[in-house]
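All protein chains but one are shown in place.
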Amino acid sequence: MRFPSREDRMFFYMLLPFAGVVFIVFVLLFEVLIQNSVPVLLREGLKFLTSSAWRPSEVSPDQEFYGILSPLVGTLYSSLIALILALPTSIALAIFINDYTPPQLRDHVTGLVDLMAGLPTVLYGLWGAFVLAPILKTYIMTPLSLYLGFVPVFGCRPITGFTVFTAGTVLSVMILPFMTSMIRESLASIPRTYREAVYSLGATRYEASRMLVSMTKPAVMAATLLGFGRAAGETIAVSMTIGNSFGLPLCMFEPSYTISSLIANQFANAGFYHYMTSALYAAGLFLLATGLLLNSAGVYMLVKWRRTYRR
Amino acid sequence: MSYAVEVENLRVRIGGFEVLRDLTFKVPENTIFTVMGPSGSGKSTLLRVINRLIDLIPEAEVSGRVVVLGRDVFKADPYRLRTRIGMVFQTPNPFPHLSIYENVALGPKLNGLVKSKKELDNLVRWALEKAMLWEEVKDKLDVPPLGLSGGQQQRLCIARALAMRPELLLLDEPTANVDPINARKIEDVLISFRREGGVTIMMVTHSPPQASRVSDYIAFIYMGQLVEVGPADQVFVNPRNKLTERFLRGEVS
Partner (left out) sequence: MRDVSSRREAERLSLVRRIKDKLFLVILVVLSMAAFLPLFHIVASILYYGGWTLLRGGLSFLVDTPPSPLSSNLGGIGPALVGSAVLVFLTVILGLPLSFMAAVFTVEYPNTLVARVTKLVCRSFTEIPTVLIGVLSYTLVVIPMGRFSALAGAVALAIVMVPYSYTYMEESLASIPRTYREAAYSLGLTRPRAVFSVFTRIARRGILTGVLIGLAKAAGETAPLLFTIGGLRHAYFNGPDHPVGAIPLLIYEFALTPYRVYREVAWGAALVLIAIYLVIFVVLRRTVREVRM
């Protein structure tokens, strides 16, 4: 690289380490996770992902076996519930803020959304565990299991309030503001002339809103992917509400584990066993890889979408 | 003579700024009525009052009386009103996520104008033919309009408006973002469409030559005020106002 002056060169080399550190930390994260996952992955291979057995053993390392299928399913299950609840709500809220809120109020409402997005997660967890869980158990989960119990996903009575469903509901509350902001921004970025065109064709507000949302479909899908990624990666609030127990629940009123809540709960005492620490690093690696994949897919869609309208 | 649009003492303020000041004029049925004036003179706002798209600008304050197709627009249901009025915009804005066919079919579908797929096909073809676009797109009706040139996109937007079988067609500088050849094509579309009757066309432009080529009547607006209105020949040949004369000579912009 050529620099116009000596100061410029010095400035460059002075700043370089700071930017470099960011990159190095990123590489280190992968390095640490990969290096420490090797033992368990070499020993178990693909079974690590496909087995639901989680068998620590004090007797001998040979008897230990760790498979993350069950927390994997728990992660997917709770995140899916979160998405099903959050997606329609965030679309509705985005339309409401954009098209139905008076301009003077709009700033305050988006302020509330941002406030929700940044609220410390442990507060969501605390509320979910002690306030929401009992309410859901009495008024939603128990009645659903009584009256719609023939549907497999509702097919069990909740024993405590700490279930996949509760965790999914708390997660939906947490990803909602994030998804709302993304969808609202993309709705607002549609040039006004398209809005005018729909209305000039005699569309009602409902028809116009439907049209505009379908124009932002790639952005909505990006919000869905990124929301899913956030839900899958959330640790604290899930760990406080999902019940933290192994199993492959079909019914959403059973407790379960997610990968991140598994790490949160087991990492501290994993050192007592020979392979468990490695298994948790590997679980983390898997979480990181899928998370980044989802994230880049989402970002890619968003970028592609923006190109359609920025002509 | 009956009138498609009657405007009386229309005033529009947007955010404290007077966009239109005390406009009064009438648009005879089945004619091409052109509103002419330099950019920023409030012409586009005027069109948006007629089909109540002005509602989308919440800070706009409107007063006066506007009767469109026999209805007082401020008392009428805007959604019903718009089903009888087509509009074409300054920038070509076909919906990029719909196919060419779906773009034209959108209005008829929303408003239940057709009973069968066959009828819809015919209507779409009719509208595209009227817009002189059919030959160019008949083999790619199912692809999105992004591959079309700007001029083709604008004619697609005209077809989209025509497919609603409007009684009144509003055009907001339809050729401003279009190459000269396509601009002439669009003018031809308007003239041929008017000849068939049954529709009143109200166009906004800042170009006197274009106004002279297509119009039956001309209104000249300057800084939100109506300077002159009358039959096209009279306004062009014998303008009553000095300002109009200067604008026609290209001295005001």
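We just call them A and B in the order they show up, numbering each chain from 1.
Rule of thumb we're sticking to: a contact is a pair of C-beta atoms (placed from the backbone, for glycine too) under 8 Å apart; a residue touches a chain by one contact, two chains touch by 3 or more.
Predicted, not measured: the structure shown is a model, and the values here were computed from it.
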item	value
Which residue of B:57, B:113, B:176 or B:252 touches the chain not shown here	B:113
Selected residue (touches chain absent from view) among A:116, A:156, A:190 or A:221	A:116
Hidden-chain contact residue, picked from the options A:76, A:92 or A:140	A:92
Footprint left on chain A by the chain that the document does not show	1, 5, 7-8, 10-12, 14-16, 18-23, 25-26, 28-29, 32-33, 36, 88-90, 92-93, 95-97, 100, 107, 110-112, 114-127, 129-132, 173, 176, 180-181, 202, 204-207, 209, 226, 229-230, 232-236, 239-240, 260, 263-264, 267-268, 280-281, 284, 287-288, 291-292, 295-296, 299
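The definition used in the following text is that only the chains that are shown with their structure count from here on.
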item	value
Complex contacts: residues of chain B adjacent to chain A	48, 51, 53, 56, 58-59, 79-80, 82-83, 85-87, 89-91, 93, 95-97, 106-107, 110-111, 146, 157, 160-161, 164, 170
Sites on chain A touched by chain B in the complex	102-103, 191-197, 199-204, 207, 211, 214-215, 217, 308-309
